[in-house]
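Removed from the display is one protein chain of the complex; every other protein chain stays in position.
Every chain is named by a letter (A, B and C) in the order it is written, and numbering of its residues begins at 1.
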Amino acid sequence: MKFFEIAKDPINTQSVIDKVIQREAGAITTFIGTVRELTHGKKTLYLVYEAYEPMAVKKLAQIGTEIEERWPGSKVAITHRVGKLDITDIAVVIAVSTPHRADAYEANRYAIERIKEIVPIWKKEHWEDGQEWIGNQLETVAYPSGKPEEGDLGE
Amino acid sequence: MKFFEIAKDPINTQSVIDKVIQREAGAITTFIGTVRELTHGKKTLYLVYEAYEPMAVKKLAQIGTEIEERWPGSKVAITHRVGKLDITDIAVVIAVSTPHRADAYEANRYAIERIKEIVPIWKKEHWEDGQEWIGNQLETVAYPSGKPEEGDLGE
Amino acid sequence: MNKVLFFAHLRDSAGVESVEFAASGKTVADLKELISEQFGLQNFDTVMTAINEEFATDDEVIQEGDTIAFIPPVSGG
Partner (left out) sequence: MNKVLFFAHLRDSAGVESVEFAASGKTVADLKELISEQFGLQNFDTVMTAINEEFATDDEVIQEGDTIAFIPPVSGG
C-alpha cells in the first residue's frame, strides 16, 4: 500500500482513510484541503498544482516518519493532487489514526504545517485578470537565510 | 438535509463530509471515532451505544450552532451511531468546513469535547469477563454539583 | 401525570425504561429523591435531569405533562 502519494486524478477520501484503520486506534482525523473561491476578497477561477514528484513523495514520507516517532501508535497517509483543480476540488487529504483523540488532531495539524514548509509542491492561482505562482503560504519568510533549517533536512 | 443524526446503520463517512462542502471553505476536517480494542490494557469484545434520541439530535444541533457562532463561515455535520459496534467500527463522524485550516481543527475538536459533555449517548463495554456502562469519559466529575453548568443548558 | 425515562445503568437498576409518575408541582430535586427511594437507585448526585429534552436544574418545578429524563454521565463519541 502506498501511504504517501502524488495523484493526477481526483482523490478518493475514503481510500486514504482506509489506509490508517487499525484495531489499536480510537480516533481518525482527516484534513481535506479544498480549493476556496475567495482569497483576500479575490475570486479564484481555478488552480494548477505542480510537484517535484519523487522528492515530494519522499518528503511526505518523512513527515509520516516524524509523526509516527512523535506520536507513538499513530499511522499516517497523505495524498496530494497535482494538475488543474476547480473550486471545491480536493487538493490534499491527510488521514491520521491514533489510540487517543487529542493526538489525532495534533498530529494531523502537524502534517499540514510541515507540508507547507518542506514538500516541493507549488500552486498557481488563476483569476479573471491574471495568474501567479503562490509563494510561501505561511506568510512568513520561511527561509530568511536562503537555506532550510537543520530540522528540515532529510535523513 | 439532516446535518445532525443518530444512526442505527453503519455510517458512511463520505456522506457526512459531503454535507459541509462549500465554495467558501478551504479546509474540511473530520473526526472519526472508532471502537478501539484495548482500553487501559483491557480487551474490548464489542460496544453497545444507546441514545436518548430526540434529545441527542437536539444537543448535536446545539453544538453545531455554537460552532457556527464561534467560528464564522463554518459548517458542521455530525452523525453518531447506536447499537452494537465491533472493533474498528465507526461510532461517530464529525465534519467541519471553514475558510481557513486552523479553525477547522479547533472547531472539530470543540465538537467532540462537547459531545462528551452534553449529548445523551452512553456506551456499554463488553469484555470477556463482564460488561459495564461507561460513565464520564472526560475522567473528571463533569457535574460535581449534580446539575449542568449554565452554558450547558439548552439553546 | 408525567413520563419519567431511565437510561444506561439507571435503566438496568430500575428494571424499567420509563414510568408514569405524578410529579407536577414538584421540583427536580424532590422527584430525584422520590424516584431514587422508590427504585433503590444509587449515585444520583452525578445524574443530570432533562425536562422535555432540555437540561434542567434541581430547583426547576415540573409541570403537568412534562417528560422527565434522568441522564447519567454521558459517554458518547
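Observations, loosely collected:
The criterion applied here is as follows: contacts are C-beta pairs under 8 Å (C-beta built on N, C-alpha and C of every residue); 3 or more make two chains touch, one makes a residue touch a chain.
Since the structure is predicted, the reported quantities are computational estimates derived from the model, not experimental observations.
Seen in the complete assembly, the chain not on display touches A. The chain omitted from view is touched by exactly one of A:Phe4, A:Tyr49, A:Trp71 or A:Tyr110, namely A:Tyr49. Even with one chain removed from view, chain A keeps its contact list with that chain: residues 33, 49-52, 54-56, 58, 80, 91-92, 112, 115-124, 133-137, 141-143, 146-148, 152-154.
Assume only the chains that are shown with their structure count from here on.
Of all chains shown, B has the CA centroid lying nearest to the centroid of every protein CA atom.
For chain C, the chain with the farthest CA centroid is A.
Chain B and chain C have centres, each the mean of its CA atoms, that are 24 Å apart. For chain B, the set of residues that touch two or more other chains comprises 33, 112. Listed for chain C are residues 77, each touching two or more other chains.
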